[in-house]
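I have a structure I would like to understand better, so I am pasting it below and will then ask my questions one at a time.
All protein chains of the complex are present and in place, except for one that has been dropped.
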Amino acid sequence: MMQGSENIVRKAVKTYGRSRENLLPILQMVRREHNYLSEDQLRDIAKEMDLSSADVYGVASFYSFMDMQPKGKNIIRICKTITCFMKGKDSIVGAIEETLGIKMGDTTPDRKFSLLEANCIGWCHKGPAMLINDKVYTELTAEKAVQALEEYM
Amino acid sequence: MSANDLKMINVMIDGQPVSIPENTTILDAAKMLSINIPTLCHHEDLCVAGNCRVCMVEVKGSRTLQASCATPVAENMEIYTNSRLVRTARKHVIELLLSEHRGDCLRCYRNGTCELQALANEYRIDQGVFLDLHKADQVDISSPAIQKDDSKCIRCQRCVRACTELQAVSALCVAHKGADMKITTFWDKALAYVVCTNCGQCVTHCPTGALTERNYVEDVWDAIYDPSKHVVVQTAPAIRVSIGEEVGMEPGQRVTHKLVTALRRLGFDSVLDTDFTADLTIIEEGHELIHRLTKALRDKEDVSLPMITSCSPGWIKYVEHEFSDHLDHLSTCKSPQQMFGPLAKTYYAEKIGVDPKDMIVVSIMPCTAKKFEAVRPEMMASGLRDVDYVLTTRELGLMLRQAGINFQNLEDGEYDSILGKSTGAGAIFGATGGVMEAALRTAYEVVTGKEIPFDNLRVTPVRGLEGVKEASLKIEGTLNKYNFLEGAELRVAIGHGLANARKIMKQLESGESPYHFIEIMACPGGCIGGGGQPIPTTNEIRMKRTTAIYDEDEKMQLRKSHENPEIKTIYEDFLEKPLGHKSHELLHTTYVKREKN
Partner (left out) sequence: MVMTREEKLARINAHQDRVNLIFEQINYLDLMAKVMKLDNETMMQYIKESGLKGRGGAGFPTYLKWNLAAKQNSDMKYVICNADEGEPGTFKDRKILEEQSNKVFTGMAICAKIIGASEGYIYLRGEYNYLVPLLTTKMNDFNQDMKNLGLDFSLYLRSGSGAYICGEETALIESMEGKRGEARNKPPYPVVEGYLGKPTVINNVETLVYCAMIVLNEGGKFKTFGTEISAGSKVFSVSGDADVEGIYELELGMTIQEFVDLFGDGDTKAVQVGGASGFCVPRKNFKETIIGFEGVPTGGSMMLFNSTRSMYHILMNYLEFMEEESCGQCTPCRVGCQQLVKGIQAIKHKKRPATYLDELVKLAKSMRVASKCGLGQSVANPFISIVENFREEIIY
């Protein structure tokens, strides 16, 4: 049982309400605590909302941003659309992989960063682009990408 | 609303003009014209899905094909069920499904009954056009009752809908998306580790071999071949009106006596009847109910009412998970299957001079959850595993076919004594409301000394396929001993399908349950609609099997459990009295709190 998992779940259900249509905002709020959703949290949400755990799991697993494996404090999502690729997305990925010492899809051992790919994030005219948590970084070069990371080190 | 009030819509199907009532789907409209549009994700028990896309038809003016199961007719619609466009698209859909499916037909349990196989056959698909996509998933055999093979899943979601809509269990779900989309459980856990009740409704609704029961046919053959073993078989009430479907007969045929002969031919040493222990359950449970009512009404003591039946193991696991604070409402009686086991290995074994260690008890059940029930740790009252193997009606069908038995031509046979005689009350256990009716037939007579006042013992208020049935019975003219019940109105409820069980339990949980006695069966229709029954099971077929069960009851000489002479004997000889010491040792049980969700 995750430390305090029941508390964030209760808080989320209290904030949004128990009826089914509030499931997504509740999942989003709980996820923001530790940047991912744990098995216990999903079970607690199901209990609070009188839903089955399987049902909640089915919903959470649908959405790409509802990671259910432990993630770092900062999630980097690099756009892999063709236009970002054309502008040099692969070299950005390479630079970040080298700086953090991990491969695409992994989390750093100190749990500071996770590196993921994402589909079009809506900055195609200023690619390559990436998100770190909710913040957008565009017109990236290898240097700018690594510099952006330093904010979070 | 009469048929005259329904607005009629004029449509054209395959060039034929026809008038169809408003709100009819194209699929149903076509049926009225004797056109069978093929389907896969459609099932009349379940809500419309419209995801397999097999049932597509061409509708003039529409850019895309329409799913006929999900599209209502509209005025002047021109529909083509078999145009070139439809056939090409449908063939592609079937080929796509086959590419996602591990086609192992020769070794598959559903070889010959698989709906995907039937479609592939119709469209003469003999070669894989597309690339093989199936993932070599591990087969989940964690549950003693149900087997899940994801490599055969065509993602029609019938199992998820059955588990959610019919059963309100929701152990199965759809997870992930895109190419990763699959049918799974919470956190992809094996079935044994989630709230699955083993009811098997997913199995009877699955069109392929993705979900089947755990198969113990080979183990039973081994036991039969072993000369050192005395193999006893017990048959559930529902089998005698269903096994015919496994050997080519129409649904609703009563084949009790042919069943007995067939079982002897298969090589079982003793052919006995679960209906006997059904009668026994009534005696024990009837007295338990009277005991609780006495405590409540005469002694004014705190006692758990309503009392709820406990013979459906799917229901038991459900209540252990979802309403674990209310287990005291359950009757402590074991199910007839599990009462039979200990009696076979003690009382019966002694009578026929067989060492219990050499006795194998096999039960034939319309149920998958009974496979789980038999291996519950506490089910060892005899000192040995009380019931060794549970076979579904389907598995028995397999054995009959393997033995080359020409079932329909068999002569009639009779059950063995002493756990073989039964009454009509035992037989009706197979239908929803049957346990309640059997219990009332006995309890009323115990309390008043008179027969229950229903014409020909047809307690009609408790019969039928309505989800939750209610009835009340005024008790008049009690024996002195029970004068505290004089004028009391016994209120009862019957629920079948776990979604209805949930309704009843929610009411109980809120403290507003007005009943004294509740019967709950996990499966829609009761055991005749069980997870181990022949596939398909539709409401029409449920009704036919139900009618047969009540016929069986009416054709029997004895119709009340307490009239069963073998029941009288077993109490005189062995058990002493209902709820006595011996009964508690062998015939009563306890329950376990399980995790919710």
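Chains: A and B, in written order; residue numbering restarts at 1 for each.
The rule is short, and it goes like this: a contact is a pair of C-beta atoms (placed from the backbone, for glycine too) under 8 Å apart; a residue touches a chain by one contact, two chains touch by 3 or more.
Keep in mind that what you see is a predicted model, and the values were worked out from it rather than measured.
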What are the shown chains that the left-out chain touches?
A, B
Residue of A:35, A:83 or A:141 touching the missing chain in the full complex
A:83
Subunit B, residues in touch with the chain not shown (by the definition above):
48-54, 56, 63-65, 67, 70-72, 85, 88-89, 92-93, 96-97, 99-100, 129-131, 133, 154-155, 157, 174, 176-181
Missing-chain contacts mapped onto subunit A
20-25, 27-28, 58-59, 62-66, 80-83, 85-86, 118-127, 131, 134-136
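As a convention for this text, only the chains that are shown with their structure count from here on.
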Distance from the CA centroid of subunit A to that of subunit B, rounded to the nearest Å?
44
What residues of subunit B sit close enough to touch subunit A in their complex?
164, 169-177, 184-187, 194-195, 596-597
Taking the complex as given, what residues does subunit A use to touch subunit B?
39, 42-43, 46-47, 51-58, 61-62
